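The complex appears here without one of its protein chains, the remainder shown in place.
Let's look at subunit A:
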Amino acid sequence: MEQFIRVDMTTQQVTSGPLPEKYVGLGGRALTSNFVNDEVKPTCHALGKNNKLIFAPGLLSGTSAPNSGRLSVGAKSPLTGTIKECNTGGLFSQKMAKMGIKAFVVEGKPADDKFYIIKIDMNGVSIEEAPESILGGCGNYEAIQILNEKYGAKVGIALAGPAGEHRLPSANISFKDPESNIRSAGRGGLGAVMGSKNVKAIIIDDAGAKPVPVADPEKFRAAAKIFARALLDHPVAGQGLAAYGTDVLVNILNEAGGLPAHNFTAGRIDYNDNFSGETMNALITERGGDGKVSHGCHPGCIIRCSQWYPDKKGKYITSGFEYETVWGLGADAGIKDFDAIAYIDRAMDDVGVDSIEIAVAVATAMEGGLIPWGDGEGVLQIVKDMAKPTPLARIIAGGCAIVGKLCGLYRVPVVKDQAIPAYDPRAVKGIGLTYATTPMGADHTAGYCISGNILKVGADIDPLKKDGQIEYARAMQIGTAAVDSTGMCLFVYFGIADNPGGYQALIDMINAQYGLELTAEDVDKLGESVLKVERDFNKRAGFTNAHDRLPEFMEYEPIEPHNVVWDFTPEEIDEVYNF
């Protein structure tokens, strides 16, 4: 039976029942966003009792489909005030799916100030007080070790880190990965929502669970094989990500003049070699020890874009060392030392904050005079202080919009109060339209995945011109919303964009698992429906088209080297959601 579990933290009551009829056929983002739109009061305070936090595996999670171990987490965001879906790797999604749990909801708010652990296993759900040892500033790395010892090394763990306990707006939810390191449902402050419900950790133990049922195993196996081949044959998986990680984008965006630098005042730097993907590869190889050039964030990942970055002696510092984090601290905040960036990344994982929001907030704070430009040691201390938190740490963890206001700045790179990531909209205009219009606030992963029909448009795209960009941003967001609902990593995009057989194989796997006859058009319709649901929530929360705008400074401050501004009119931007 497909279970739908609710934990009411006000009463500590657990209810478990079948998946409501209206959610049958939905998974991942489609399920979390429909649920939030149905049950969360759009005008509620995100940290109050009326917000609800929902975890849902994707439609294909728990199966043998490659790269299908992604989890969606949804709620109203305390950072943006909009609906939010965050997506993460780790162990949670596959374990939930194997246990037949389609969704797990945390609602209400305890009257006391104790923190709790929710444990889910095949016998049901239990709630117990969190041990003191993982509270009061204990970092996520140590907390995972303590919980592994208590509950067993194979359990899945979701944590509200110290930042989540303090309900800081950039707090993420941290997830244990296969080696007990950390993956994150990063953006929008959902760790603060978890902390506001006094839930310190959720433990999931799938011991005794049976394999996920598949309606037509033979058809599924055949489709999965084609899908895996489409991914592995692609140069991005074979040559790009596995060797250089997402950090390969440093040099590419820098060359294209779209690498925002010095708080979005330039599009290119001359010290990109310090922390490029190519440099990362060379350093990891040279240092050896714990270092791994390639690593998967969840079992069944065959793209393996993650890595273990070691120190000079070969000792592990951090993993999942992403382009956006390196860009934010390196180019935008001017921290030129790669190891310094790595230690800050580790500290952000340890305290449990969104590394994009913090990096952009740091750069804004540097412009505002709160931190010296390029001060890696200072930033590391501030991030560590988020566990206490000190007043300055609170300010930075409040996010870029808050920092900008406190510093009296007009150059504040946010949309709907969420920091703009690593691709300057003036020089990469299609991404800019997604930043402006996605229901999530500025989010590069909201426009990441497409269906085949965009390739006709893609052939005409010039990043510095408007032509085709509206269609591009629309198709990207629709495709992404659909893939986010499958439990697939968005990086499967490569295989399904360039190899039509790969896209069909993805649909065939869903059909084989559930005994359906979905077409590509049905999948597109699913993506459209998810976006409409999310827009509906935001509209009822008070958001209008006027919120779908980039910060004004981008309209009158040209960015070098191409000397371009953001020049889409409001009417043109609004066309993105004309479907």
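Basically, a contact is a pair of C-beta atoms (placed from the backbone, for glycine too) under 8 Å apart; a residue touches a chain by one contact, two chains touch by 3 or more; residues count from 1.
Criterion: contacts and distances are computed from a predicted model.
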{"item": "Which of \"Lactate utilization protein\", \"ABC transporter\", \"MoaD/ThiS family protein\" or \"Urea transport system permease protein\" matches, in UniProt, the chain that is not displayed", "value": "\"MoaD/ThiS family protein\""}
{"item": "Contact residue for the chain not shown (choose from A:Asn50, A:Gln145 or A:Asn251)", "value": "A:Asn251"}
{"item": "Contact with the hidden chain (one of A:Glu2, A:Asp216, A:Glu278 or A:Asp339)", "value": "A:Glu278"}
{"item": "Among A:Ala209, A:Ala331 or A:Val428, the residue in touch with the chain that has been omitted", "value": "A:Val428"}
{"item": "Hidden partner interface residues of subunit A, rising order", "value": "64-66, 221-222, 224-225, 227-230, 232-236, 238-241, 243-244, 246, 248-249, 251-253, 255-258, 268, 273, 276-278, 281-282, 302, 305, 423, 428, 430-431, 444, 447-450, 454-455, 458-463, 472, 476, 491, 493-494, 497-499, 561-562"}
